[in-house]
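The structure under discussion appears below in the form of structure tokens.
Below is a slice of the complex: some chains, not all, each in place.
First chain written, first letter: the chains are A and B, and each begins at residue 1.
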Amino acid sequence: MKEIVNCAAYSAGHRTADVELNDIHEILKDPSQFVWIGLYEPSEELLQRVQNEFGLHDLAVEDAHRAHQRPKIELYGDSLFIVLRTVQMTPDCHIQFGETHFFVGSNFIVVVRHGSSVPYTDVRVRCETMPELLGKGQGFVLYAIMDFIVDMYFPVVQELEVALENIEDKVFKENPSRKTTEQIYQLKKDLLEVKRAVSPLIDICNRLMRFDIKYISPETQPYFRDIYDHALRINEMVDNTRELLNTALDANFSLISISQNDTSRKFAGWAAIIAVPTMVAGFYGMNFKFMPELEWAYGYPIVVGLTFIICVTVYYFFRRSGWL
Amino acid sequence: MKEIVNCAAYSAGHRTADVELNDIHEILKDPSQFVWIGLYEPSEELLQRVQNEFGLHDLAVEDAHRAHQRPKIELYGDSLFIVLRTVQMTPDCHIQFGETHFFVGSNFIVVVRHGSSVPYTDVRVRCETMPELLGKGQGFVLYAIMDFIVDMYFPVVQELEVALENIEDKVFKENPSRKTTEQIYQLKKDLLEVKRAVSPLIDICNRLMRFDIKYISPETQPYFRDIYDHALRINEMVDNTRELLNTALDANFSLISISQNDTSRKFAGWAAIIAVPTMVAGFYGMNFKFMPELEWAYGYPIVVGLTFIICVTVYYFFRRSGWL
């Protein structure tokens, strides 16, 4: 994939030109236009060129190169620097995180993608079909991409909720197993990671929608409230799933103990049943000279029969008291 | 059920006219009147017409159509947008949630119901019998419906408290069972959902009763304090039930262990009692040439008798020490 995914100038909501990197500073002189450039894992050299064209702050560019940042929003001088974590489900149901960085300035927005994530070409296309909204400037572009990123979290969190339901089924319907415990642990781990990616979003959106931030027009601010709401909901879903998961872990534990108890009882019950014939047999195996029963003609069948009857009685007794 | 449940104009607390949707903008011109319209799961098309008549904000209307929102309060330009979650107990004791959205403007209130919920016709009727209160404007209508919604939570939470009491009875009076554990889990889940629906209410009421909000007259504000109080109480009841439920889960677990312990002790006790005759029988089953007891005329009954006495002694010993 090429490093510069797309680079265009927009005026009054319409794409006016595809721009070469070197010509950007020319276009920036015209305040009625803004430049939207999308990069994918840019090399240090490319980033430096971008920095020079747009006049970005050293520390922000350093961050944009290094990736592995926490989601955050920062003002370096005049330009806004935002880091978000993107999320994606691999076909084999693993969660993959990426990062997207934004530089928003007087009339430009630079979007830098890192790691596995869906490209924002679709967002660009959709924006270009809504010139009245795109005309609100780079603030709307920021909104459109952030909205896209946050919406990607919903399927992931729903997948995690499904995973919880699977665990519930296993915990309450099947025998306790090592595997269920491991799945609980794994789900907890995933939840923690999603939480870590989402929860700073709440604060970021809050600042975008409440505070006066240059280059983000007041009429775009209500839109960020929308993202804020989504972030809150995702956060709540994660917290909810986490709390239920903890309870599931406890319930699982109780059920293991109940299962253990059942085992012990069953064992005790059968041991008692088997103890009867063993004891009887032992008694009539004694070598006393004078044991009248041994001489009886029907001694053997009587004893075997009685033993059997006692065993059956004991069995039903345990059945009724719930031990078997 | 039709989409437009009711649509009427009110003046000085009295219903002045039933209004057609298309005539609304006419009526809105008269500041001494206000329009109260009730919708049920409106189609996108209807919502758009309503939006045009009242001049509602795009984002709010989008929310009102999509449903599945978090309870929230928002100001879009001049008009207030409120989302609440309604609750209902199905006849077979399941909790069902619905949603109600409010748009409150200069002289109108639009109420949009989603999902399973009791219609607000009763509230309208009751309001119309209190013209002096209804005369306070759309703010009072908002209060009346919110109060109705919040009051619906009380029977649900009481049902959950009853569920907790049932669980307590099962935990402390019956043997530990898989089913009790599952019920605990289920109750926890219900509590979490109710909590999620109720807790944002506290903040919503707080803002309605404290901040200066256009179109809600200061004399209606104390009424929201009433709802605030109810929301606080429901919230507290839920938290309380939750905390007790956690303790019940722990107690349940302790009791499972105690029960397990009892099983082991009982088993050990009976095993000891049975070990006596088994051992004795084994001894007199040995084939030594010279075992004087075997020759005795009363050897057999004496041994059997002694064994029985020892067993009874052991039994009483275990009884006294609490193992049987």
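Methods note: contacts are C-beta pairs under 8 Å (C-beta built on N, C-alpha and C of every residue); 3 or more make two chains touch, one makes a residue touch a chain.
The shown structure was predicted, so the numbers you read here are calculated from the model rather than taken from an experiment.
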item	value
Total copies in the full complex, given that 2 are placed here	5
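One rule holds for everything that comes next: only the chains that are shown with their structure count from here on.
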item	value
Copies subunit A and subunit B - rotation angle from C-alpha fit, nearest 5 degrees	70
Interchain centroid distance [CA atoms averaged], subunit A/subunit B, Å	26
Residue ranges of subunit B touching subunit A (in the complex, touch as defined)	57, 59, 69-70, 72, 74, 76, 175-178, 181-182, 184-185, 188-189, 192, 196, 249, 252-253, 256-257, 259-260, 263-264, 266-267, 270-271, 274, 277-278, 281-282, 284-287, 291, 293-300, 303-304
Complex interface listing, subunit A residues touching subunit B	168, 172, 222-223, 225-226, 229, 232-233, 236, 240, 243-244, 247-248, 250-251, 253-255, 257-258, 260-261, 264-265, 267-268, 271-272, 275, 278-279, 282-283, 285-291, 322
